[in-house]
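Heads up, one of the protein chains got dropped from this complex, but the rest are sitting where they should.
Let's turn to subunit A:
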Amino acid sequence: MSFGWTLAPPAPVAGGTAIAAGLRQLRTFAASAGLALAVPLLLAALWIFCARYSWIPDQILPAPAAVWQTLREGCADGSLRDATLISLQRVLAGFGIGAGAGVLVGGLLGASRTLRSYIEPFFLAFNQVPHIAWMPVLMVLFGIGEALKIILIAWAAFMPAALYALQGVRDVPEGFRELGRALMLDRRATFCTIILPSALPSIFTGLREGLAHAWQALVAAELLASFEGLGYLMAYGRQLFQLDVVLAAMAIIALIGVAFHVLLSMAETRLRRWRLEGAQ
């Protein structure tokens, strides 16, 4: 049982009616969206001009219209959709396994000083090796099948998830731990009411970071060892000098990445409402 840190009703002192608050939220959202879109719009304009006045040859930088058409055709004939679904599946499976294990292992390491002194240095050294550098070893061990991709992606997501979870659990303020002892909380209660909520921000940072790494690993794995998926599409497009295909795949990867990021942020905001409302 948790003491309502996720389920508590909103505080009455937040002020204003629900509608006013909603409008205020909408305004801040519109403002931040406007700011966030300014740079991409500028770059898009630059791209359009480049294409129109042929500053860069069409083969190297295809016109936006060409990329758009490739996107539409790819969606219509299902090739792009299939590639996306396959890549998405791999990322979700790899990220789920890697990040899940990472949070668990990191949390355990954060909780135990003894365990930490055995494993942390080794862990940090491992983390210095880019996940793509594991590819050759993994290819020898697991071939170039599906397992390779899932393992590589899982490994890429595991590291940041574990390191941030470790940090979050290790850095729970001593005062709160002491409070838990003074209140005679058992292990479960200490975990639910003190350790987990305190470590949550750090855990989420690790998850976001892990997700970004998972995407990188996916593209790397598919570029080097795959016959399907978005990474493969990019490798294929590059070989045939169809850069519109490459750019279309990149656009999809970026969009999905942003969508994941937003979903994670939303989940975090929901879990940490006390922070937002407390700041008003």
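Basically, a residue touches a chain if its C-beta (ideal position, glycine included) is under 8 Å from a C-beta of that chain, and two chains touch if they have at least 3 such contacts; residues count from 1.
Please note the rule applied: contacts and distances are computed from a predicted model.
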{"item": "Among \"hydrogenase (acceptor)\", \"Succinate dehydrogenase / fumarate reductase iron-sulfur subunit\", \"Glutamyl-tRNA(Gln) amidotransferase subunit A\" or \"Sulfonate transport system ATP-binding protein\", the UniProt name of the subunit that does not appear here", "value": "\"Sulfonate transport system ATP-binding protein\""}
{"item": "Option from A:70, A:193 or A:226 whose C-beta touches the chain left out", "value": "A:193"}
{"item": "Option from A:68, A:176, A:191 or A:236 whose C-beta touches the chain left out", "value": "A:176"}
{"item": "Positions on subunit A where the hidden chain makes contact", "value": "3-5, 8-13, 175-176, 178-179, 181-186, 189, 193-194, 197-198, 272, 274-275, 277-280"}
